[in-house]
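So the structure is just underneath, and the comments pick up after that.
Of the protein chains in this complex, one is absent; all others appear in place.
Order as written gives the chain letters A, B and C; numbering starts at 1 within each chain.
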Amino acid sequence: MEYTLFIVLLPFLSFLFLGLVGKRLTPRAAGYIGTVVLAISTCLSYITAWHYFTTAKVDGVFEKLTPLNFTWLNFTEKLHIDLGILLDPIAVMMLVVITTVSLMVHLYSVGYMHGERGFQRYYAFLSLFTFSMLGLVVATNIFQMYIFWELVGASSYLLIGFDYAHPEAVAASKKAFIVTRFADLGFLVGILILSFYTGTFDFERLTSGDASLFAGMEGLSFMGCSVVSWALALIFMGGAGKSAMFPLHVWLPDAMEGPTPVSALIHAATMVVAGVYLVARLFPVYYLQAPDVLVLVAIVGAVTSLYAAIVACVQTDIKRVLAFSTISQIGFMMVGLGVSGMEGREGLGYMASMFHLFTHAMFKALLFLGAGAIIHAVHSNEMEHMGGLRKYLPITHITFLVACLAIAGIPPFSGFFSKDEILAATFHFNPALGAVMSLTAGLTAFYMFRLYYRIFWNKASHRDHAPREAPGSMTVPLTFLAAATLVAGFIPFGKFVTSDSAEYIIHLDWTVAAASVAVALIAIGIATLFYRRESPIPDRLASSLRGLHAAASRRFYLDDLYLFVTKKIIFNGISKPVAWFDRHVVDGAMNGFATLSQRVSYSIRGFQSGQVQQYVMVILLGVLLIAVLALFI
Amino acid sequence: MNFLSLFVLVPVLMMVGLFLSKNLTQIRAVAVTGASLLLALAVGLVFAYLGERAAGNTSEMLFAADHVWYAPLNIHYSVGVDGISVAMLLLSAIIVFTGVFASWKMEFLEKEFFLWFCLLSTGVFGFFISLDLFTMFMYYEIALIPMYLLIGVWGSGRKEYSAMKLTLMLMAGSALLLLGILGIYYLSGATSMNLLEIARTGVPAASQNWLFPLVFVGFGVLGALFPFHTWSPDGHASAPTAVSMLHAGVLMKLGGYGCFRVAIYLMPQAANELAWIFIILTGVSVVYGAYSAIVQTDLKYINAYSSVSHCGLVLFAILMLNQTAMNGAILQMLSHGLMTALFFALIGMIYGRTHTRDIRQMQGLMKIMPFLGVCYVIAGLASLGLPGLSGFVAEMTIFIGAFIHQDAFHRVFTIIACTSIVITAVYILRVVGKILYGPAADHQHIDAGDARWYERTSTIVLILAIAGIGLAPLWISDMISDSLLPIVQNINL
Amino acid sequence: MEELHLEYYLVASAIMFFAGVYGFITRRNLLAILISIELILNSVDINFALFNRFLFPGQLEGFFFTLFAIGVSACETAVAIAIIINIYRNIRNIQVKNLEQLKD
Partner (left out) sequence: MDYSNFIYLKEELSLIAVIVILLLYDIFGSKKSLNYFQPAACLLFAAHILFTCCPAGQTLAIFGNIPPADQANAAASVYPTFSGMYNLFPLGSIIKTILSVGTLIVLLQARDWLEEEQTRVRRGEFYMITLFTLLGMYFMISAGNFLLFYIGLELASVPMATLVAFDKHRNHSAEAGAKYILTAVFASGLLLYGISLLYGTTGTLYFTDIPAAINGSPLQIMAFILFFAGMGFKLSLVPFHQWTPDVYQGAPTPVTAYLSVISKGAAAFALVTILCKVFGNITEHWQPILFWITIATITVANLFALRQQNLKRFLAYSSISQAGYIMLGVISASATGVTSLLYYILVYIFSNLAVFGVITIIERRSGKETIDDYNGLYTTNPRLSLVMMIALFSLAGIPPLAGFFSKFFVFAAAVEQGYYWLVFIALLNTVISLYYYLRLVRAMFINKNENPVAAIRSDNYTRLGLLACSAGILLLGILSIVHGEIYRHAVGW
């Protein structure tokens, strides 16, 4: 299956081509080149998926295939970075997801970005991102993953800051990069620890369940936790950063300053699930070596999920709502992984999490692209500038509704199936946690429909001209993704992707399913009541819960805290004193030597008095001094 | 004649040529020819070296030649290269080449500028091919002194002050070094000043304890070792473009190379015993430089402090005393040399157009000079360690190598050094955001054009080198790594 | 009659030496200073003659040295006086305090 190389390589070539000669091409040509190349890549990954899932099963278990692997850099005798391609169920699934969403976004962008300055550059960056993301998922070892992890971060930085004349976009891209970079520091240190003791970066060896690899770490602990837990927790920190887990999520809402298709690609479907993918990739290690870290993963996931859902309820920028919704949904996936076991039915959470990742990618991309179509039509992100759009944007409206229903967890839309499995696994793990997640699911339904109603129903705001439906290049992806959202739930996902690579038959847990559907319906009902028409209830509610509302609007002051830490503590509290210290103390000392010599030089000028008698006197005293020293000491 | 000596001879011939040339065209012709020749030589050397190694030549130094020079003191003119010197020669040749193009448009005294420039190159190349302590030291000083005039005459800002400070601090360092070298030679009882010979005889352990700090600090001053780095911000800020490039790109590497070739190689016991002191200093350097860079407003100061941080990492890695970390150190020298040269080249070009280096007065340059803007972003990304560019390779090798030590002390400092990757991102992105992005405000800037062909040549060559190392690091990393073996063995004896 | 020991002479020559030094340092007139210097030189001459006479009576080295030293000191004085005359011509004064223009 060596041809999988081209899945990864083609976008890179497209990046190089567009990056180097893009300026000479017309925007249209550049867009087509990017899209066509990606289409080839997508086809290849579909072929790969078909090929893999039909042939790679040995004894009921999907094998890990490594069609390509070569040494890229040697560190020590044991440690070396390889670059290669590892195919296993999750990797193949990710290939499909990424290429699909990316292709949709490429296609969509032809219409959405039409006439933008730097169109060619935009496509170059998209290709770069796709390349990095694909490289990340097929990584054969943790360091290759880290390499592409960083590349993904950089291309995300470039894409968020695509409109570089726009200060908010620049600030957002910077924030995104630095926050994730900070998380990556944890990832890096985690890799350092893990690789030092296990002597390998290789995923296959790490996840083979071979306990002897970890023998070196046994008994070592630091601050009360075992070293392996530290390593895995730090690696998870990297994942949490990319996946916008609380409290490292602050960059994602701001990242909405980027072009909307970019948000769909990066901040909904692909990059943000990299953290989930990372945990899933190392799942056997987590499960076998540090179950305590898995609990941490679950808790972080739950907290994030709830927090983001609450904040999403009060946002007024539609992309922000979607951003928080993304954070919340990724929280679900993390919880799924955190509560999962390894073997057989225990592995429900893992399977569900991956399933949710898959379905979420489709419907969240759909939501973002839909939001893009809306913004394209009304030239604003704010809900108050919308309302009553259903008449003007029929296709967008229908597809958006499909996505909303999916994310709210209404059967038979795909979100229902995946989310329900996560809830089931969570209840199985810990009912309290399950309750929290159910509540979150309810909130999800509420804020999504709040969004839906305020965009498409409610009172129309004043407009100069009637909004128009988006062109075909934009509606085709919408339709395609809506269709995918409709059918994805019926894919027998457990056949393909499970924690132990063996087949898993999905059984719906009807109690959980019924409860969650009920909760979702109630939430939708409330949203309908509040927002279908203009209603005083939300405002009244907001004023009665003023504190909570204000806090939620300010995202519980987390951003302010970050701002305080960076501006006040790091910038003013550390950097400025350090710079001052350098100029005045360290450099001052160096200058001090010079000044001192000058001073001494001036202070002894009197000795050279010009009097010959004094000179003789000095000679004589010199002789006496030497004599005293030589004879008596 | 040994062909390594050509590395010294070519710059000398260039000087003669420059001396004879009559107008700007001839000066440029001589400079470009010479620099290209050097680059070709360096590339040829890489292939020749790899070929020899592939053919199974395992001697420590290849292409070695030895002539007695001052017999009474056993001073030889002896040259030879291993993988490390080959790498450094390649770096120097690239930077000299690009430096010539970066100084295409001098405003006055072109001939003298290139004369000094060539003298500096002579010193640099000579240093890297030398195996004899004396010639090594001689070339070291030859490389230092032209800086004074290059900065003093062609610089900007507080150039006299900076040039003087730089020269005096570096000379103070080299004073320590001289004592160290003499001490090493006489105390080792070796019969020549040849490095390999002295390494074989060994320096008595008791003497190592005071010689090691002398040599390490001596070279460390040039390697921007905290707290002896303060010449660097002022010096770089005042220096003309090509000089900043050459200085930060190659000259500062002399420090690192020397630390490792003389201090560590010849005095392994002391290195083992005293490394902790310098690990603290360099560890501080790494973070301290990065934090200082955050609040600077002058582009060159930012880059200078960033160099303090990155060069700190070089010395830090050297002190880890294992093969991986040292390999990382050499890679970091290469990588830092290339990208900091790129930075200084770009800063010079931007300054030439905007006439300011204050980041508060620039905005939206990406629109006005897209080529330079893109290159600046690439340099920035390389500097913050983006995979695919050279910085990543070097830093990762260093961190992996540093992590080999198991005790808490090394671990803590390794992690402290790791944090620099975040701080680096902060200051790089700050600058990029401030000067390149945003709307173009200043009308004077808007009229400035993009890069000219010679500027493009210079930046593209550097970017190619950075990406070359970043994308395919294996050959160079292995080349260096093999050559480190004897040194590491010497340490672990 | 008690014999005069070497020490007596040596003390006398030392006193002479220091008298010369004292004179050199305290006199204000260049000529007086020159005379003081002659005292110093002469004390040395005495020393040579003494050592030769008392300690190494068989030799002539010390005496010869004395003779040569006297000759040389005459030359020195001659040159010094020539210079002093020159100074006098220039500034009509030979006070040593006028020789303080070159300093610092």
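Convention: contacts are C-beta pairs under 8 Å (C-beta built on N, C-alpha and C of every residue); 3 or more make two chains touch, one makes a residue touch a chain.
The structure displayed is predicted, hence computed values, not measured ones.
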If you put the missing chain back into the full complex, which of the shown chains would it touch? A, B, C
Just to verify: which one of B:Leu168, B:Ile416, B:Ala467 or B:Leu485 makes contact with the chain not shown? B:Leu168
Of B:Leu89, B:Ala102 or B:Leu149, which residue touches the hidden chain? B:Leu149
Could you list which residues of chain B touch the chain missing from the display? 69-73, 75, 134, 138-139, 141-142, 145, 148-149, 152-153, 159-160, 163-164, 167-168, 171-172, 175-176, 178-179, 182-183, 185-186
Considering the entire assembly, which residues of chain C contact the chain that has been omitted? 17, 20, 24, 30, 33-34, 37, 40-41, 43-44, 47-48, 50-52, 55-56, 59, 61-62, 64-65, 68-69, 72-73, 75-76, 79-80, 82-84, 86-87, 89-91, 99, 101-104
Chain A positions in touch with the non-displayed chain are 594, 597-598, 600-602, 604-605, 607-608, 610, 612, 614-616, 618-619, 621-623, 625-627, 629-631
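One rule holds for everything that comes next: only the chains that are shown with their structure count from here on.
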Chain closest to the middle, measuring from C-alpha centroids that were averaged per chain: B
Whole-Å gap between the CA centroids of chain A and chain B: 37
Rounded to the nearest Å, the gap separating the Cα centres of chain A and chain C is 97
Between the Cα centroids of chain B and chain C the separation in whole angstrom comes to 65
Which chain B residues reach two or more other chains? none
Using the touch definition up top, name the residues of chain B that touch chain A in the complex. 165, 168-169, 226-231, 233-234, 288, 291-292, 294-296, 323-324, 364, 366-367, 381, 384-388, 392-393, 396-397, 399-401, 403-404, 414-415, 418-419, 421-422, 425-426, 429-430, 433, 436-440, 473-474, 477-478, 481
Mind listing the chain A positions that touch chain C in their complex? 605, 608-613, 616-617, 620
Chain A residues touching chain B - in the complex, by the definition given at the top: 71-76, 79, 81, 143, 146-148, 150-151, 154, 157, 161, 164-165, 167, 170-171, 174, 177-178, 181-182, 184-185, 188-189, 192-193, 195-196, 570-571, 574-576, 578-579, 582, 586-587, 589-591, 594
